[in-house]
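Only one structure is covered here, and it is reproduced in the block below.
One protein chain is absent from this view; the other protein chains keep their places.
As written, the chain order gives the labels A and B, with residue 1 at the start of each chain.
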Amino acid sequence: MQKTVSFVFVWFALVLLLAATVTASFMLKGPAGLAVSLGIAFGKSGLIYWHYMHLNEEEGLQRIAALGAGAWLLILFAFVCADYLTR
Amino acid sequence: MAETRSVAEPYRDARQQRDAAMLGMYVFLGSEIMLFGGLFAVAAVMRLLHPAEVVEASKALHVWIGAVNTAVLLTSSLFVALAVDCAKGGRRRGTGAWLFSAASLGAVFLAIKVYEYSLEHAEGLLPGLGAPLKVSTPVQRAFMDLYLVATGLHALHLLIGILLLLVIAIRAASGRLLLPERAIVPVTAGLYWHLVDVIWVFLYPILYLAR
């Protein structure tokens, strides 16, 4: 039962964050807007990963496996963007 | 020891088998992240090269429909989390009912998505159907191409997820899936569902909310 309550709380937080990102999109422009919307997206996926995808119950290895690919993508982003920004 | 019944060949015990299944699913989801990562890289480059045009193109999308759809998916994730909780507690009916509700919300998402596509088609924004487009810049056309590929691929993943949840819902409710011994089945399927949700959580701001 306790779990159900916490799951519903997480859902509530997720919906609040959704409202926040939509609101922010009307107020912020350019890099600031992008930073906020991506920040909120990372916050939402963090909540989903931690509570709904059981990372709070798993050991280190599983946590690395779950999040490793996300970190790995940074290589692609960093080098591709570096190329386009320095042409 | 009800658990020994469900230990399959290469494993020594149920704990090892469960850990392997969890790890395997996380690794698979990692490969899904890399798959969509390529599309996100395309989106990043498009925005780097043509910031103003991308913002214009993004404004032409239906922000509110996207927001509603995000809420639908987030809610479906809650239902899956509740279903998994039921499965771990051995509550067959609850598992089936929550999974069925989650799959239904997935179907609602797809229905809304199709409605949205039809709106965009009527507005002359949706490429790939041969109809003449009413885009204001070439970049808007490229943006809509990316939008279609990304949301289409996401919809395909969601469709697979819906079928997966339905099958497990039926098996759980009918008792063919032993619960809680085989709770790993809804757990791993749930992981997949949540990841499809996470991908949408990123697609939504990147496509709809570029300002």
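The rule is simple: contacts are C-beta pairs under 8 Å (C-beta built on N, C-alpha and C of every residue); 3 or more make two chains touch, one makes a residue touch a chain.
By definition in this document, contacts and distances are computed from a predicted model.
Per UniProt, the protein behind the absent chain is "Cytochrome c oxidase subunit 1"; the candidates were "Anion-transporting ArsA/GET3 family ATPase", "Spermidine/putrescine import ATP-binding protein PotA", "Cytochrome c oxidase subunit 1" or "ABC transporter permease". The hidden chain makes contact, of the residues A:A20, A:L38, A:L55 or A:L76, with A:L76.
Residues of subunit B that touch the chain left out of view are 9-12, 16, 19-20, 23-24, 27-28, 30-39, 41-42, 45-46, 49-50, 53, 127-128, 137-139, 141-142, 145-146, 148-149, 153.
For subunit A, the residues touching the absent chain in the complete assembly are 61, 65, 68-69, 72, 75-76, 79-80, 82-87.
We take it that only the chains that are shown with their structure count from here on.
Interface residues of subunit B facing subunit A in the complex, by the touch rule stated above, are 19, 22-23, 26-27, 29-31, 33-34, 37-38, 40-41, 44-45, 47-49, 51, 55, 63, 67, 70-71, 74-75, 77-78, 80-82, 85, 187, 190-191, 194-195, 197-198, 201-202, 204-206, 208-211. Per the touch definition, subunit A reaches subunit B in the complex via residues 3-4, 7-8, 10-11, 14-15, 18, 21-22, 25-26, 28-30, 33-34, 37-38, 40-41, 44-45, 48-49, 51-54, 58, 61-62, 65-66, 68-70, 72-73, 76-77, 80-81, 84-85.
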